[in-house]
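Sharing a structure below in structure tokens format, with a few things to ask.
Yeah, one chain of the complex is gone here, protein chain that is, but the others are all in their spots.
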Amino acid sequence: MFRKLVIANRGEIAVRIARTCRDLGISTVAVYSDADRDGLHVRFADEARRIGPAPSTESYLNMNALLEAARDAGADALHPGYGFLAENAEFARRCQEQGLVFVGPTPDGLALMGDKAAARRIARDTGVPIVPGSEAVSSDQHAIREARRIGFPLLVKAVSGGGGKGMRTVSSPSELLGALRQARSEASSSFGDSAVYLERYLHSPRHIEFQIMADGEGSVIHLLERECSIQRRHQKLIEECPSPRLDPDLRYRMAEAAVAVARAASYRNAGTVEFLLDNEGNFYFLEMNARLQVEHPVTEMVVGLDLVKLQLRIAAGGRLPVSQEEIRPRGWAMEFRIAAEDPFRDFLPCPGRIDFLRPAGGPGVRDDSGVFAGGEVTPHYDPLIAKLIVWGEDRADCLARAERALREYRVEGISTTLPFFRRVLRDPQFRAGEMDVGYIDRNWRGWAAESETISLEKERDRAAIIAAAVSAYRAGSSRRRRIAPPADRSAWVRAGLEEQHGSRR
Amino acid sequence: MFRKLVIANRGEIAVRIARTCRDLGISTVAVYSDADRDGLHVRFADEARRIGPAPSTESYLNMNALLEAARDAGADALHPGYGFLAENAEFARRCQEQGLVFVGPTPDGLALMGDKAAARRIARDTGVPIVPGSEAVSSDQHAIREARRIGFPLLVKAVSGGGGKGMRTVSSPSELLGALRQARSEASSSFGDSAVYLERYLHSPRHIEFQIMADGEGSVIHLLERECSIQRRHQKLIEECPSPRLDPDLRYRMAEAAVAVARAASYRNAGTVEFLLDNEGNFYFLEMNARLQVEHPVTEMVVGLDLVKLQLRIAAGGRLPVSQEEIRPRGWAMEFRIAAEDPFRDFLPCPGRIDFLRPAGGPGVRDDSGVFAGGEVTPHYDPLIAKLIVWGEDRADCLARAERALREYRVEGISTTLPFFRRVLRDPQFRAGEMDVGYIDRNWRGWAAESETISLEKERDRAAIIAAAVSAYRAGSSRRRRIAPPADRSAWVRAGLEEQHGSRR
Amino acid sequence: MGEKDGSLRVHLAGEPLAFDLGGHRTGGVSIILGGRSFEAQVSLEERRITVEVDGRRYLFERSDVPEVGAARRPQGDAEVLAPMPGKVIKLLVLPGEEVRANQGVVLFEAMKMQNEIRSPLAGRLVAIAVREGQAVESRDRLFTVKGEPGEK
Partner (left out) sequence: MGEKDGSLRVHLAGEPLAFDLGGHRTGGVSIILGGRSFEAQVSLEERRITVEVDGRRYLFERSDVPEVGAARRPQGDAEVLAPMPGKVIKLLVLPGEEVRANQGVVLFEAMKMQNEIRSPLAGRLVAIAVREGQAVESRDRLFTVKGEPGEK
């Protein structure tokens, strides 16, 4: 096994990787930009090295700085996490040249899967259905030609992309060039590669993906699927394992397809084969993510294995320690991505200081936070601050526990996606497992508006809310210095305080 | 299922019960003494009722107040948790008379198992070996006679006891009456019953217990054993499931004995059959705890079931939803009882305000806290503030994760048992699974002393510690108002700051 | 309304109510009212107090502080402020041009996500206060739209 490993990432995933390294006795080297000196990942590592100023292009995407840190620290391995350079073949190659084991696929494997167009060809040649689309588009003219062939609506996607970054939906020809520009710009700043391609937009499919593990020695297994249809702008917000949609037969066929693609690509290490599933039960290969996914914990909860540990074993030249037959799933798991975003302002990112943090706990609850009370969420990086993972004996049990855990969870100081999740958990459709990638766009705007209106049945409920507001109002001046409390109460509008005012007589 | 349930307890176990009730859609009523208005259990319940002043005899042991709260709230069930009135047959009977379902054994079952002497008779009659001892002793004279028969060393134990309360070790006749006095007094204030009995003291046995579930309709199953040998003054500090000592044959024989005792007693609901195991592999029935145990989560992690949910189902008249064959254990779990006690001052309880709390997280970690940052640990009740539960694929994995989790865990403002656990985890004997009930007495004093001496190999380590001390020293005056920082640095002794001082030249 | 020993008395529609307020303000306020226990999370912002109880959310808003993002001025104009710290990537409309309601005016990047800041109303873009590549703070003015006379 490795002696010392550089974690070329930040936030919750750097913390996640550090944890497994500690479990295995591997010494860890955290890297940090100037904005992350006080990051939790710095504290959870055995060593820490500054790699540059806040902008990611000068730090977490800075290959030279990362490789130098690894050299100086005397590391023998590097885990890239997800995002940043995780799927960058050049970076993997440069690690290799420096004698540093890159925990992930081979550079060739990365180049292959990183080229989404090439990955699609492999799937097609393996007999796995794909969504109609283009190769990488070389120019605006090329894009216009391809778009005409594919038809609208369509998607612009980053060739090196993932996590919804560098991806845009285009519903009519007039939007194409603007979307291309945005996608290229975002792709460039996120992945250091501005190349994009086009793909037909399927109407409200489900997003279902299979976790693959391959040791490069011939063993390729899958660790079930994940249902990731709850997305906003192609970013997943809730994932679950297994999918409520799959029956054993469909699961079997999709898993076979996923394993076949990985085999055809001579894939090594952890990977995820993404599919779209339409409501007739037809599935289409979308792409293969050649890295650990954000949502890997739901799989871990159900199969009882540590995916980062498996990654490290494989990277260290080991064989897969489990066979397909030994994978025995138990129960149901869901993940909620707690992000510093305000769901009531169109999911606008909102960095700031976390004044109070009380993660949920108790049976079936796992907390993967990248932050701590008193810490700062910087505006420089992804707004994901923590992942709440919930396990239950079955989906109903998991839903009940998730509702409880979301109710317990407290983050103060910044807005988060928690209120969004609480609302989704009350939706009968979600509870019935009925969802597709259009779920949030269809539902959230209405729900957000509904919660903005005070419409309480019971006077007592209303009174409790007023009491809370009054109490906060009073405590406010002493506790929150950055925000001036309103000087004049009569300036407050809407029912709340007015009611109270009116009831004084 | 029940509509509304009173949780007749406080702290982490009240929180634990509230969680499962939420999962099942049962409305909960918390009860609180004046010292617990700001307890976490009040926040996690749907209703809350004051039951009296801080002393437990006037609140959590006050049957009238509890029954009145239940009546006023219109509850149809009551869960007693552990300790307090959990094993009080009279209380269970009074609940029944009031039409309130007591979540636990029948009043008769409680009376039977609550009378430890009667329980021993049942075990003996079922053919299960017992530790030699007395019936309840009626007077000091009776005790002296019985003690002579049993021989020294011996144990004084509360008839209604549990959790090491009202229990004393007596190594010679001269200590007997003092121990009786203390045990009676403690038993009275903890359980409202001062009766005690005597039992032979076995030299360094293991404490191993089996989790039983019985539906009172004929189904009695066991959910494996728990190893609970890491005890101090008969209070468990670390528990694990399964036990590293049991092989399949011994496990089978002990489980059979445990189930036989429960059957013979026509036991209903959750219970725990405790055994002592000597190093020749002989086991002795100790007692049966007729309630949920503090350490039940390690079982939950391994069998994948919610024991509180099973308790509620059985209490509501349901059959056991699983058979013995369906219990499929997975992996290994350990629990660490984080108590407000200073292990470096002979585990002296140390109540106070929790300034900062960062429970451990990540894969395999479950947090069952009864407190939150900013909350107060009152001097009135048990010092247990949180339980850290860790699961791993096997014992080695569990140990590694436990070490990591203990390292992450931060509690500021009060002393806790965390440093004790960190030290135990470094002990090769513990890691090898070699332990008995004398483990702490044999080892801890030496370890505590060792950690008080500064003996660092590397100058740099020493420097880091000095830096931390200096940094805290500077921050201290502004942050901790209750403690005056030392005015004169030269008054500080021991190596630390002197070293720094000396190195200034 | 009166307060004594952490309890709060309010008369609501003539009926007196006694609240019992917990002592801790961070981590949410614990409220006991008529036997029911609530944990309310309250956040204070310049323009509003948000109270969240049992997963439901209630707003108390001020009328005298301009709304972030799109504050309608009395005259029918809108002054649009930066919703958070970030960077102006691109200006999508030139000063003096007409804009439709909800049309993107500024392409804005924050936390690696690009968002279009849109015009809240149809009218004419009369002023842009930022340039491409500029870093802005929360509530910095981005642009001003003068409403169409007919729309007022």
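The first chain written gets the first letter, and so on, giving A, B and C; residue counts start at 1 in each chain.
Simple rule for what comes next: a residue touches a chain if its C-beta (ideal position, glycine included) is under 8 Å from a C-beta of that chain, and two chains touch if they have at least 3 such contacts.
Everything quoted here is computed from the prediction, not taken from an experiment.
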Determine which of the presented chains are touched by the chain that is not presented, and list them.
A, B
Full-complex touch with the removed chain, picking from A:132, A:153, A:244 or A:375, is A:375
Selected from B:153, B:244, B:329 or B:349 as touching the chain missing from the view:
B:349
Quick one: say which of A:3, A:37, A:121 or A:328 touches the chain that got left out.
A:37
Per the touch definition above, residue among B:4, B:358, B:387 or B:401 touching the missing chain:
B:358
Go through chain A and note every residue touching the omitted chain.
29-30, 37-38, 42-49, 72-73, 372-375
Footprint of the hidden chain on chain B, which residues?
56, 165, 181-182, 185-186, 189-190, 233, 340, 344-346, 348-351, 355-356, 358, 379-383, 406-407, 410, 412, 415, 419, 422-423, 425-426, 451-452, 454, 459-473, 475-476, 479-480, 483-486, 488, 491-494, 496-497, 499-500, 503-505
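We take it that only the chains that are shown with their structure count from here on.
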For this structure, which two chains have more C-beta pairs in contact than any other pair?
A-C
Most central chain by CA mean?
A
Whole-Å distance, chain A centre to chain B centre, using C-alpha means?
38
Quick one: which residues in chain A touch 2 or more of the other chains?
356, 358, 407
Sequence positions of chain C contacting 2 or more other chains
26-28, 36
